[in-house]
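Below is the structure I would like to discuss, written out as structure tokens.
The complex appears here minus one protein chain, its other protein chains still in place.
Presenting chain A:
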């Protein structure tokens, strides 16, 4: 199977100005996303993980052009989204949808489920007026909500059901790429499992491509084909799911994975790597390797020289660390 790139992000930077000073000018920048590049192939799920504030949501928002990126290219189906004018971008949104963490905040409380979905269909002009009702019924059935519930308001549904409505709305316009930003994070474990299964089922049925943003590495391992690990606005490791989980190479990824509490009682626990201190501010991120202030392996050069992404294997596993210059590092 030859892989076709659906989304290509090249050297994306998103700096947010900080206003201040005597004249209210820009005194500094939050370097939320700082020169990242990656590809998402058609039909796959790529997850973005990392700690709060590392730039996951900003990346998703930049792709949808909800913010205007500082620099870089975002190629979607070969077309540079950053070159489109507002009207063209609005049309393009039909192909790129987003599902948020809090379904409640993203659904209009004054509209019934039917109105919410009909409005989405109308804006993108997907089907004729006559067909709309049927399409709404079909959509709700796809996500497991009965047609008899279609005239209810969002508050009359449970959290998991509301997330299903959010999914139905995203799917209503037949998108190609769906960005899921913490889409299951607010749900109870038992409901989360239902929604994850639904997302997988819909992916197969409609050949969807997912960019899945999450801080839950269990969820990520379940849903992804490939994984991007970010730290302070940079990609530190990227690879297919199995090599990343079974053979993490960046010291940060290793610490992150070892920090997750496991439900394996009794079995011998893997050594936990406890990191010192907090994540530094993205306003003045550390020079050199951004992780050097917390890295147990930091060397002198790490404070001055930024590491490149080094290729580690044939399966596109890469990590940005000086230890990996000559290939995988022996951590044992």
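Going forward, contacts are C-beta pairs under 8 Å (C-beta built on N, C-alpha and C of every residue); 3 or more make two chains touch, one makes a residue touch a chain; residues count from 1.
We adopt the following convention: contacts and distances are computed from a predicted model.
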item: Missing subunit (named according to UniProt) among the choices "ABC transporter ATP-binding protein", "Cytochrome bc1 complex Rieske iron-sulfur subunit", "protein-glutamate O-methyltransferase" or "Carbon-monoxide dehydrogenase medium subunit"; value: "ABC transporter ATP-binding protein"
item: Sole residue of A:22, A:87, A:105 or A:189 that reaches the chain not shown, by the stated touch rule; value: A:189
item: Hidden-chain contact residue, picked from the options A:259, A:283, A:299 or A:315; value: A:259
item: Residue, one of A:151, A:242 or A:284, that touches the chain absent here; value: A:242
item: Chain not shown, touching residues in chain A; value: 51-52, 158-161, 188-194, 196-197, 200, 215-223, 242, 245-246, 255-266, 272, 274-275, 277-279
